[in-house]
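I'd like to ask you about the structure that follows.
Only one protein chain is missing from this complex, and each of the others stays in its spot.
Letters are used for the chains, namely A and B, taken in the order the chains are written, and counting of residues starts over at 1 for each.
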Amino acid sequence: MEIATSVGALRSLRMVFGLLVLFLYVPIVLLAIFSFNAGDVSFPLEGFTTEWYSRVFANPALLSALKRSAVVALVSSLLAVALGVLASFALIRRRFAGKAVASALFFSPLVVPYVVFGISLLVLFTFVDRLLAETTGFYIGLGLHSIVIGHVVVSLPYTILTIMPLLERLSVSLEEASHDLGASTWETFRRVTLPLLFPALISSFLIAFTLSFDEFAIASFLAGAQPTWPVFLFAQLRVPSQLPVLVAVSSMILVASLIFVLGAEIVRRSMERRYGREFAARGMV
Amino acid sequence: MATLEAASSRREWRRRERRGTVGLLSGPLLWLLLFFVTPVAFIAAYSVGAVSLFPTDSSVISLDDWGRFLGGGSIYMGLFWKSIRMSLTVSVVVVLLAYPIGYFLALCTKKRKYVLLLLIIAPFLTSYLLRVLAWKVMLGEHGVVNSLLFSLHIRSPDDPITWLLYSQFTVMLVLAYVWVPFVALPIFVSLDNLDRSLLEAASDLGSSRWRAFVRITLPLSLPGVLAAFLFVFIPTIGEFVTPLLVGGTSGYMYGNAIQDLFTRGLDWQTGSVLALFLLLVVAGLMALFGRFVQVRSVAA
Partner (left out) sequence: MTDIDRILAERYDRRGFMRMAGATTLGAAVLAACKKAETTGAATTGTSGEPVVHPPIEEEPGNLQVFDWSGYGDGTYYPAKEREYLWQQYVDVTGDTPTFILYENDDAAYTKVVAGARYDIAHPYTYKYRDWVDLGVIQPWDTSLISNFSALNPKLVESGVIDGQQYFLPVDWGFIAPIVNVDHVDVQEESFGILFDDRYEGKISWVDTSNMMYIAGIYLAVPDPFDMTDDELAKVRDFLISKKHLVRNLWNQSYEFWKDFRDEEVWIGYSWPDTAGYADAAGMNYLYMEPKEGRVSWVGGLGLFKDSQNYYHAHEYANSWASTKAAEFLMTWYYYGHTNTEVDLSVIPPGVVSALGLDDPTVLDPPRAIPEAYIPRRTLYQQYWSEVLAS
């Protein structure tokens, strides 16, 4: 490390890092404080209470919103990971004409502003609903399904980006060996490739899930009568009577996600180490 | 004999593979075509009047709305430039702040690298909206910052700092707050991939650490920096949530105009023009600078 920084520089860098972490966490610590504050989410503080936490479970609208977000995030993440695996395979393991175009298409949702994407989905769905209503009398309407569709699109680049590097590292010779031994393509995939990809699948699932769970911009345009958690939260933000309860929920979500993410990371590392060790010993990875 | 059989079965497999490629691609491609390309095409069609959904829309195909927007003096064009200015400021500040962070993580820590990285990422597990709310509480006229100033007698309670909240400054501050961790990642990745032996060689040849930084590290990390810059610049031009919460009247941005026109103004045509214009600008930026951005370097 001495080649990169002098002692003085190191000290200032450490300070900058420390200040940034402080900057990042001040609002969060503040929220944690308010979740125990006996009054409204504003100064001055009024006394300690755990009332808000107990009230969380007494609020059906809040719990439904959380549940809906969890469902939307689960479904859209699973879809995004599945599609991401397919796309990664095509991009890494296959040669085909127009790969550059396909690649650009897969990654373009990364740069489209959510406001534009959200309203374009709104226009599309409104048009399709109008058409359906006229021709068949059926009416789908906006709702959780619309949000899932939107979230899959924006999560897909992230899942591909996470899966591709690992797929690249995995030697093709493993798959070829499996084929030589008589396994079908599907069997090879299921018993050789998929387990090896598992760490990336977990990571990409987590990324997609976090993205979808907290996503507001697109959901705000596509939510029908049933708000997801961010949409619900936004509506309640302006009505401070509920605010402390929402802050309490958020703290709980933070703790739960930290545990979840740490747990997933531990699992991922152990799997990587296990397979990495075995295959490295055999000179295959 | 065994090798011949193995070779022919491999060829057979490769042939099946090629057919499989179509199967692989069809899922994701179809999804994107249906739910990404088509909606954007709809917006384009809407903006010229080829599609209309409401009685108030004109059903004549014309470039009138585009003309009014691009022609001189449209208020929305001025708003666009205002948003560009704000995004540019935010992006530059964010990159300047994130670079030392990425540098620190990549080149100065060994054992606790990933723990520190996790520390930076953890705030994303709280709701973004509530973090913005916390800032609102901190920056108000009777919020944390002003209360602190009162108690330290730097300012009197009758004279709080008013521009902390509901201003352009607020929007830029909150956006920077949200984006710095995001941006530190690609910078970290590109610095992490730096070949240390180059720095060792420079040191062996008698170069000072500062010179080595300026002439080796910085140039090599520039693609990562550019990627990071675009990574924050592009989404913030169209940002509307933060201005809605803390922008007041002066923090109103281009994204807010789009959202308003679609959700309240019932003017989906002008809204489509604005939306498509933003998309074209973004596409142009990517076309110009995309070759500097290796998308892989963004992956953490």
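By definition in this document, contacts are C-beta pairs under 8 Å (C-beta built on N, C-alpha and C of every residue); 3 or more make two chains touch, one makes a residue touch a chain.
All values derive from a computational prediction rather than experimental measurement.
The undisplayed chain touches these shown chains across the complete complex, A, B. Residue A:133 is the one among A:45, A:133 or A:266 that touches the chain missing from this view. Residue A:236 is the one among A:76, A:236 or A:250 that touches the chain not shown. Within the entire complex, the positions of subunit B that touch the omitted partner chain are 50-56, 59, 75-76, 78-79, 140-142, 162, 165-166, 248-250, 252, 256-257, 260-267. The missing chain lies against subunit A, touching residues 42, 61, 122, 126, 129-131, 133-139, 141-142, 224-225, 235-236, 238-242.
The criterion applied here is as follows: only the chains that are shown with their structure count from here on.
Taking the mean of the C-alpha atoms as each chain's centre, subunit A and subunit B sit 16 Å apart. Subunit A makes touch with subunit B in their complex at residues 1, 3-6, 9-10, 13-14, 16-17, 20-21, 23-28, 30-31, 34, 41-43, 82-84, 86-87, 89-90, 94, 96, 102, 105-117, 119-124, 126-127, 130, 149-150, 152-153, 156, 161-162, 164-165, 176, 179-180, 185, 210, 214, 216-217, 221, 229-230, 233-234, 237, 243, 246-247, 250-251, 253-254, 257-258, 261-262, 265.
By the touch rule above, subunit B contacts subunit A in their complex via residues 6, 9-10, 13, 16-18, 20-21, 24-25, 27-29, 31-32, 35-40, 42-43, 46, 51, 53, 97, 100-101, 103-105, 107-108, 110, 116, 118-120, 122-131, 133-135, 137-138, 140, 142-144, 147, 177, 180-181, 196, 199-200, 202-203, 209, 212-213, 217, 230, 234-235, 237-241, 245, 255, 258-259, 262-263, 268, 271-272, 275-276, 278-279, 282-283, 286, 295-296, 298-299.
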